[in-house]
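The block that comes next holds chain A.
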Amino acid sequence: MSAASPEPAASCVGTRPTEDRPAALLDIRELTVEFRQGRRTPPLRAVDGVSLSVAPGETLGLVGESGSGKSTIGRAVLGLTPVRSGTIRFEDADITRATAKVRRELSARLQVVFQDPYSSLNPARTIGSTLAEPLLVQGRLTGRQSADRVAEMLGRVGLPPDTADRYPAQFSGGQRQRIAIARALMPGPRLVICDEPVSALDLSVQAQVMNLLAELQEALQLSYLFVAHDLPVVRHLSHRILVLYRGQVMETGPAEALYARPVHPYTRMLIAAVPEPDPGTQRSRRAARRGGPLSAGPLSAGPPSAGTAAVTDRGCAFAARCVHALDICRHDRPLLLPVGAPDRSGPVTRSAACHRASELLAQP
Partner candidate 1 sequence: MTDASVATRAAVPARGSLVRGLLRRRGAVLSLGWLLLLTLATVAAPLVTAHGPLDQDLNSVLTGPTGAHLLGTDTLGRDLLSRLLFGGRSTLLAVAEAVVVFLAIGVTAGLASGYLGGRLDWLITRTADLVFALPGIVIILVVLAVFPGNLHAAMVTFGVIGSPGLIRILRAQTLRVREELYVAAARVAGLTRPQILRRHILPRLTSTVIVQAALFAAIVVTIQAGLGFLGLGAPAPAPSWGGLVADASQVIDRDPWMLLPAGLPLVVTVVALGVLGDAVRDAAVEAWAPPVPAPARRPRRPMPTAAGVTTREPDPQALLSVIGLTVEIGGTPVVQDVSFDIRLGETLGVVGESGCGKSVTSLGILGLVPGRGRISAGHVLFQGSDLTASPTTLARVRGSGIAYVSQEPMVALDPTFTVGRQLAEAVARHSGCGRKAARVRAVDLLARVNLPDPAAVAARHPHQLSGGMAQRAAIALALAGEPRLLIADEPTTALDVTVQAEILGLLRSLQTETGMAVLLITHDWGVVADLCDRAVVMYAGQVVEQADVAALFSRPLHPYTAGLLAANPHAAVPGEPLPTIPGTVPPPGAWPDGCRFAARCALATDACAAPVPLTEPEPDRTTRCVHVDRLVQEGTSR
Partner candidate 2 sequence: MPRRRTATVLTACALLAAPLTACNGSSTGGGGTNGDTLTLVSAAAPASLDPAKANVGSDNWFVNLTYDSLLRMGPGGTVTPDLATAWGYTGSGNREFSLTLRAGVRFADGTPVTAQAVAASLNYARTHGLNQSWDSAIDSVTATGPLTVRIHCSSPHPDLPQLLSQVLLVGSVISPSGLAHQEDLGTASYGAGPYVLDVAHTVSGDHYTYTPNPNYWDKSKIHWKRVVIKVIANPTSALQAVETGQADVLGINSGQVATAKGSGLAVTMSPAAFVGVNLVDRAGVLAPPLKDVRVRQALNYAVDRAAITKAVVQQYGQPTDEISLPGLDGYASDADNHYPYDPARAKQLLAAAGYPDGFALTMETQGFLGIDLVTQAVVAEWRKIGVTVNITTDSSIGQWLGNATSKRFPVLGFGYGGASTYLLSLDWMLPHPTAFNPFASQDPQLTSMLAAAAAAPAAQAPALDQNVMRYVVDQAWFVSVLRMEGIYAFNSHKISGFSAGVSYIPDIAWNTVPAKS
């Protein structure tokens, strides 16, 4: 039964990472993922030397626009996408190229919630059958035990027990996402990759699911790698945020600090682009923006793949769109370096990959 009851990591005492950073649950070093695009064109580099770590009980938010590689990182961790180079360590074990057997064992502690609540549940199987699926691997449970476990988990995500006998078609998007979350939690994982889990949901339901995720984290001591494009959502759920642009990390830092005082021009642009749900604020922001355009560079030319394919190792990936870009930005790729002093949320390091990070930090 051990697998059935999630145990919080012994080292983890709170929902926030401790200050001295206990051994990370997930640790990614220099991850690079490429996709083949046919014989003639060079491969598309979707993830380009990304390093990150997720501590027990922590939520790391990955933000970025389409084509930034944020979902690919999650899929690489899950073994759904082959890795070109770099390492992925989970619970101190290298799982970069884990065998199917290792993956099977891993599945008890590493789980996923996908974005699309419609395609993520097999319409031909009852909810009960779907939820029991992760237990198949363990193969130690009787039908009775697993049915109990299913009922228990449905209760946890706020669905009635009779849900188990019904089919996905009978549920709304929000309910399906609850089911998907329940499935992920069935084996009692420690880390859940949340790949845009609320972006397909309506506002009112989105709030419900976000609350559920937060509650479950607290109750079960879960870690989340939270992938999303919606900054306010990520900010609300994450402890730390990692901003991605064309497969590269632009900036990383504690959620509130990063959101309140973004350093990297790309982060700033992202945040500025989100319209405030307040006509007054929005009006003044717009007025402020009139002085300088949101993006000075040319509009993304060509289809997204063409744009991202043109990643060069030289220069900052964002330089072409950056209003602050200097010559150096176009020739030297900036390293992801710590910036600024510790802010009020603690001595947590913030980093940015920008040649002008310190200048920008100085003048928000």
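The candidates came about this way: all candidates are chains of the complex that A comes from, given by their letters.
The working rule: contacts are C-beta pairs under 8 Å (C-beta built on N, C-alpha and C of every residue); 3 or more make two chains touch, one makes a residue touch a chain; residues count from 1.
Bear in mind that the values here come from a model prediction, so they are computed numbers and not experimental data.
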- Task: Pick out the one candidate among 1 or 2 that is in contact with chain A within this complex.
- Result: 1
- Query: In the complex of these two chains, what residues of chain A are touching candidate 1?
  - Reply: 65-66, 75, 78-80, 100, 103-108, 110-112, 114-116, 118-126, 128-130, 132-137, 139-143, 146-147, 150, 167, 169-170, 172, 174-175, 180, 183, 187, 202-208, 210-211, 214-215, 229-233, 235-236, 255-256, 269-270, 272-282, 286, 294-295, 298-304, 307
